[in-house]
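A single protein chain has been removed from this complex, and every other one stays in its place.
Order of writing sets the labels: A, B and C. Residues in every chain begin at 1.
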Amino acid sequence: MTTTNISPSRFLAQDNVYLPHIAVIERIIEETPGIRTLHFNFKDKKLGEEFTFKSGQFGEYSVFGIGEAPFCISSSPTRRDHLEFTAQRVGRVTNALHRLGVGAEIGFRGPYGNSFPLGYLQGKNLVFVGGGIGLAPLRSLIWNVIDNRDKYKNIALIYGARSPADLCFKYDLDAWGKNKTIKSVTTVDRGDESWTGKVGVVPKILEEVAPSAKNAVAIVCGPPIMIRFTFPVLTKLEFTPEQMLTTLEKRMKCGIGKCGRCNIGNIYVCRDGPVFTYAQIKSFVSSEY
Amino acid sequence: MKQKTEWEPKLVGFLCKWCSYAGADLAGTSRKKYPANIRIIKVPCSGRVDPLFILKALRLGFDGVVVSGCHPGECHYQTGNYRARRRVAITKRFLEYLGVEPQRIQASWVSASEAGKFAEVVTEVTTGLKEVGPNQLFSEGRQEDGTKTTERS
Amino acid sequence: MEQKLRSEVKALLEQGKVDWIIGFEPGSLKFTTTPLITKDKNDAERLVINPFIVNNLANFLTEIMGRVGIVAKGCDSRSIVSLIQDNKVAREDVVILGVPCTGVIDLSKVEKLMGKDRDELNDIAREGDKVIIRVSGKKKEFPSTQVLFNHCLACESPTPKEYDILLGEPTPPILAAQERIEKLKQMTPEQRWGFWEKELSRCIRCYACRNVCPACFCQRCFVEETEPQWVLPAPRWQDNLIFQIVRNIHVAGRCTDCGECERACPVNIPLRSLTREMYDIVGELFQFKAGMDKDALPLMTHYEEKEAEDFFR
Partner (left out) sequence: MTNNKKVNKKDIGKLLSQWSQEFAVFVPSIESGVATMARWEGKDTSFLDWYRNTVIPPKANFLPPMEEMFSFRKDREGYNIELPPNGGKQLIFGIRPCDARALAIIDANFKDLYQDPYYLPRRSSAVLIGVGCTNPYDSCFCTSLGISPAESADVDLMLTDIGDEFLVEEVTDKGKKLTAKTSGLKEATKDDETRAKEIKETSYNKVTRKINAEGIVDKLLASFDDQDYWEKVAAKCISCGICTLLCPTCYCFDINDELVRQQGARFRSWDSCAFPLYTKMPMENPRQEKWRRVRQKVCHKFGFFPMNLNIIACTGCGRCIRLCPVNWDITQVLESVPVREAKPQIH
């Protein structure tokens, strides 16, 4: 199994790979006080129709005059009336993104990187493990899977955030909760008066839910600390390193393996990732991860 | 220099909210006349003014910078203005050494009741800046003889 | 001096009086030394003192945990004192091995005088106030003032004022004139600004000047701030110049004029013409000399009621 099915992004209307396409913000959803999802479409309609991407891929988004930052495309390629990405307010570019309103123009380059290996996932039981904003890349895949439901076996989702207010994509969680073909568990580290769901950190709840490793793949995405505690739990549940997938986050500028900063071992996360198996991650250079 | 008559200097003022800012406010409400060339940034204390602010203002093309705080002994935080004084002193001297005209940086003590003094300071600085001309320190296009031709908008 | 240093260092490590030693060992190129940072008492034998001990080792103090024995020339000891003033280093955590300094040889001056690169010379030796250079069988003599670093010529305290062990007899200062700064001061303001514009346009923003500087110890430098972004983190002369100006203002009262910034600069920017002027301004306005008195309050946290007010309105 390999996830590094990389080939250059073909969505390059210009010869210059660094030139962004102009995109227009169409809708903004405030997920939590510091996280928002932006819906956008390309300004050039024809370009928008030509655009293709896969779940797990990312783009470089520009706020002109402020800079560029990478975010995964958080919508599913099966739902293409617009594209979505989700940004947490943590730095210069994301602060600027949080100041934008509907109608604002941003730049987009991409899609970049590899993607979730759909071929490998088909016919398997899928266990999604997400934390906080880490649901964004999973969500693209989850909708993708739901829209091709018959190709996959059982689906489980264990998603958590620090508090009920920090849960992202509540509208999706609602929809998946009602979907009889998915087992969806939502948890928070600390609840409040109105919270009736589970309380506990994601790895702990994962251990409780204890999905079977048989013919299964776990797809994990969340803050680094959650990922580090989740892999041992999965191992305990007898998932092999090849059965665990995650997306890595590194600082990126160019998005195409040139500028150097997302290098770990002999891979560039932007170009060869961001989706890796735990087996791959362990093999890079362990102390770098 | 024919532009001189048309050109109005732009300056930025970092004013302590406990004194000079109120002084500027009073100058406005009491209709004291002073040139409309100053953009005011309220700071919690003149001690908040990092010399970096002064450089950034000059980099953005402002022609002059005013730093104004409470009179010695009257700082709301006891010592902020004394510290500001040391900072502005070395900044001004150092920038002069580098070739920045001294008129571009002015420090003053203006209390909340000194609307008149605030107006005077702004007037004086504006007059001084009109003498030295626009700030072209950071603009491109230096001639062989060291003078600059490009005008900053 | 070297023998005394080695035995003192060995003793310090053996007796557990220090955890670390920072000193100089021979470098990998001709006429160079390199910092030696070690815990191993056997490394004492590698320590050297010669006219090429260029680095200001005080720079390493802030990143080493534990008690440190440090080899310090006059300028280095002032930087250490300055760090003590700023509470960056505790006096009791450092054992200062003071080197009475007669000046350090500036190889770029030697190269200019000889018209040859350093690796083409056979020998450079200091003999009293002369420097003797041997190349292809020939011997040339220069007064040491022609080949020492400019900052050594201006050094006020070549012998450390603050030390625990002094490794030799005190040496007198040389105190030669600051020609470069005088020349700059004779220019018009416009010419001066033009001078710095030209010089800083070569800057590649390697930050060696900042990183060799013991006085530059901020956790995060203002040039690296992104909210707001004060300067563009790219080598454009305007931003380079603001970086240098503000860096100098930020280290005012801590800069001891050790000249490391200028020495480290790979593109030959005369940075000491900035640091020295700031040093002089601070001296003139506040009668303050960095790193001279460990009990003095840091310049910028302190004030006198009446001072430096002539330009205030």
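Heads up, the rule we're going with is that a residue touches a chain if its C-beta (ideal position, glycine included) is under 8 Å from a C-beta of that chain, and two chains touch if they have at least 3 such contacts.
Keep in mind that what you see is a predicted model, and the values were worked out from it rather than measured.
Taking the complete complex into account, the chain left out of view touches A, C.
Interface note for the absent chain: among A:Glu84, A:Asp166 or A:Glu249, the touching residue is A:Glu249. Considering C:Ala11, C:Ile37 or C:Met114, the position touching the chain not shown turns out to be C:Ile37 (whole complex). The chain not shown here is touched by just one of A:Leu47, A:Leu118, A:Ala175 or A:Cys259, and that residue is A:Cys259.
In the full complex, chain A touches the hidden chain at residues 6, 8, 15-20, 22, 43, 62-68, 90-91, 94, 105, 107, 223-224, 249-251, 253-254, 256-266, 271, 283-289. Against the chain not displayed here, chain C makes contact via residues 27-30, 32-37, 55, 59-60, 63, 108, 117, 119, 198-199, 202, 204-208, 210-212, 224, 232-236, 260, 263-264, 266-268.
Just so it is clear, only the chains that are shown with their structure count from here on.
Chain C has the Cα centre that lies closest to the mean of all protein Cα atoms in view.
Look at where the CA atoms of chain A average out and do the same for chain B: the two points lie 49 Å apart. Centres computed as Cα averages put chain B at a distance of 35 Å from chain C.
Against chain B, the residues of chain C that register as touching in their complex are 184-185, 187-197, 222, 230-231, 238, 241-242, 245-246, 248-250, 252, 274, 277-278, 281-282, 285-286, 299-301, 303, 305, 307-309, 311-313. Per the touch definition, chain C reaches chain A in the complex via residues 226-227, 229. The residues of chain B lying in touch with chain C in their complex are 50-52, 55-56, 59, 72-73, 79, 82-83, 85-87, 89-102, 106-109, 117, 120-121, 124, 137-138, 142, 146-147.
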